[in-house]
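For this depiction, one protein chain was excluded, whereas all remaining protein chains were kept in their positions.
Labels run A, B and C following the written order; every chain starts at residue 1.
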């Protein structure tokens, strides 16, 4: 078990007509990600509500802010008790046996037009032996053909743009891997979180986007951007793609500052400290 | 109340490796669409399961077919007890007050890239008075600028293609209307069904696609293609767009014949017969 | 007749392997744009050649630069003796009577996919009376629906993106107007130049892009961006769209500074000074 402490601070300046916010900054409730303690503070005295989507466990903070500055602080202590499995034992699931709740993750979405990539993906990956290793091959393929480049994409950039452009940020790596998986009928979804990075002294400078793929009987974690440590992901939200999962959806005239984010591994109740590290095993925080 | 009887027959020829099917041909269970009686018959002796999506009420028939011919017959008697409202009294819902379950229907999807249409739609519809009438204006705009043309679109055709190309089939009209609604933050979703058409002697020759828009506190029916009578829609499925809702999703080497579909209005238990007709009132089969 | 003096300064830093340049910064030679005097100076001692495209009159400076800084200065005195005509007398030309050299300007190009806009444009402009006024209507339509916004487009932005996005810079306004003209079979081409602006005290800060449309028997000037004075355009190049006409096409690892550009109206040999001004008459610098 890993215990992590995260802290976020988001700062906005809201225009004269106020602004509506839907935040997805609360740690998700999953079977293997437990929120031990959490606190939210707002610089404006506002009613707010946190709603949980029963299908995904995503938690949404909704509020209507007044004109002027708004600061949102959230911090939480999270226990991760990963499901850990041997990759060689994890099989793909035939479409006929996919749970209904998983089925929609093989369909194309705004940023992952997997239908247009079907033949391309079949040619590249269609004849590989099925299983976790095939998905790992897709992840490695995306990583090896894409160069992480800040500001190289926009809110319009799709998996096809990334395939052709060969550059992107974590969100783009995730979209491309998801589209390729779906193109060969493997369910894949987009996840956002806070990542415990390679250099904890620096800490994350932004939210992270990664991929969950349905294999065996659960969603396994993959990081196609190669920049993070999957064992150290605190999951905030999952969805079809980035259209569904934004840490802040804002309606109104609002300017924002860069988020401030901190994460650290801390000792659990028994005084044990486990630091996230790269692992060859398959990990899931789900079921 | 309207009582309708529908009958479907789907015929396939399945290749040597068999085929997996996910059908969405059962009438949805909604608060105001009640299945009085239904029967399914398969020409192959197969185990099959019908699963219901709790979020939408969509019902999915799943089966694994053997090589050779397969015929699927479904017939059902459905009672529609529409929620009927005066359009002038129906308001749009500010984003801040949208239910969580509705929120995802303002996000872009595969065939409805509403983000790309935001400014275009704001220019056309942004200053109109809000409410049911604005949505009706969008529906009329789509209908007046698009010409129904068989075989004018493919599985790749998006709302933008339809906007520029000005031709389409019912699915394309629906995608364009949905994209324009979402572009100005009005939740809209794609629905498929059997429609009781203008000339019941002919009957429908295909499944119909239409639109549901969240206004007031429910999903109201719109038919941007102008070819059908909303009061006579038997809802099969709803979703983000056509990527989510197909009457048959097929995996494997399968050839199919055109579906055969019949619908008729019949007398209810009290011997009363109500025939669907065009109405100036707002209709919902939901909640 | 108008006499203008232009001066350009372009500054580059060239990487260790050198860089190849194709400049299109020399004033074009046309029947009604005469270069009275011009001078080119390079900060590196390089052989350079200026080639003229016989079809367009575009003049290309080609050189291979050495590693290190490179400054290119060009200044010229240009006499413009516009063909001036009354808009009401200028007709569109039936396709059958278009000169062969003009025909390719009704075909789609990289940034002006007019084929995709055919039906949209027919609906908007197809029934208007033909002639200069129809083209002016298209120009006004583009201007009224598009907002000039710096940095709102990229090298990937097409006329369709601009139509939907409703923002752009001069290049985008030009692409959209061109695409709409071609969509209804009116030949239109992309032009770049230096514009004598509304406030000559400020001077241009960048190259300008505008449109030439074939009407009657020549190419007439249009400025869909509404930011400049057509009478004050010094033409550098024309082509299908921006893919063909760049003031500098660079091969190699090169960084560049913003161009420095100056333009002023000066007295001609007879001491007469004519300052460019907005005019309701149709203007051409061609034939």
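Here, a residue touches a chain if its C-beta (ideal position, glycine included) is under 8 Å from a C-beta of that chain, and two chains touch if they have at least 3 such contacts.
In this text the structure is predicted, and so the values were computed from the model without any measurement.
**Q** Among the chains included here, which ones are touched by the excluded chain in the whole complex?
**A** The chain that is not shown is in contact with A, C.
**Q** Which of these touches the unseen chain: C:100, C:258 or C:280?
**A** Checking the options C:100, C:258 or C:280, the one contacting the hidden chain is C:100.
**Q** Given the contact definition stated above, which residue among A:4, A:25, A:93 or A:117 touches the chain not shown here?
**A** Reading the full complex, the residue touching the unseen chain is A:117.
**Q** Just to verify: which one of C:57, C:113, C:168 or C:232 makes contact with the chain not shown?
**A** Once the missing chain is taken into account, the touching residue is C:113.
**Q** Would you mind spotting which of C:81, C:156 or C:264 touches the chain that isn't drawn?
**A** Touching the chain that is not displayed is residue C:156.
**Q** Provide the residue numbers of subunit C that touch the chain removed from this figure.
**A** 20, 22, 51, 53, 55, 60, 62, 64, 94-96, 100-101, 103-104, 107-110, 113, 115-116, 155-156, 185, 239-240, 243-244, 251
**Q** Identify the residues of subunit A touching the omitted chain, counting contacts across the whole complex.
**A** Touch set of subunit A with respect to the missing chain: 116-117, 119-120, 123, 145, 160-161, 163-167.
Here is the rule we use: only the chains that are shown with their structure count from here on.
**Q** Could you name all chains that are in contact with subunit B and with subunit C at the same time?
**A** none
**Q** What's the rotation angle, in degrees and to the nearest 5, for a C-alpha fit of subunit A onto subunit C?
**A** 180
**Q** Between copies subunit A and subunit B, are the contact residues mostly the same numbers or mostly different, with half as the line?
**A** Same residues, largely: of all residue numbers at this interface, over half are found in both copies.
**Q** Let me spell it out: compute each chain's centre from its C-alpha atoms, then which one is farthest from subunit B's centre?
**A** C
**Q** Based only on mean CA positions, could you tell me how far subunit A sits from subunit C in angstrom?
**A** Their C-alpha centroids are separated by 46 Å.
**Q** Roughly how far is subunit A from subunit B, going centre to centre by Cα mean, in whole Å?
**A** Each chain's C-alpha centroid was found; their separation is 31 Å.
**Q** Spell out, as numbers or ranges, the residues of subunit B touching 2 or more other chains.
**A** 116
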